[in-house]
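Following this message is one structure expressed as structure tokens.
Missing here: one protein chain of the complex. Every other protein chain is in place.
Now for subunit A:
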């Protein structure tokens, strides 16, 4: 699921050059008939892609909630980047980042 959604993200980013100059990219894509997941994407200027997979049965999640979740993700990611113990490209080991993500997921479920 996640891999196909990455392809869609790339498609959108390249098509975007003419239209919007907005950073955000929120889309409701890849709703599979069998799996019932909604996938949201967000791409930063530094070409980092955040992909969020949400269960379709959770219809209470609104657009701006998703946006604020991506915002928080981006902010935490920036903090991780500035951490001297983090090498860009590695897996993120920061506990602060994990805590933030877990608290967001708990909130939603």
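Note that a residue touches a chain if its C-beta (ideal position, glycine included) is under 8 Å from a C-beta of that chain, and two chains touch if they have at least 3 such contacts; residues count from 1.
Basically, contacts and distances are computed from a predicted model.
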UniProt protein name of the chain not shown, from "Trafficking protein particle complex subunit 6B", "Cell cycle control protein", "U3 small nucleolar RNA-associated protein 15 homolog" or "Tubulin delta chain": "Trafficking protein particle complex subunit 6B"
Contact footprint on subunit A, counting only the chain that is left out: 16-17, 20-23, 44-47, 74-75, 77-78, 81-82, 84, 88
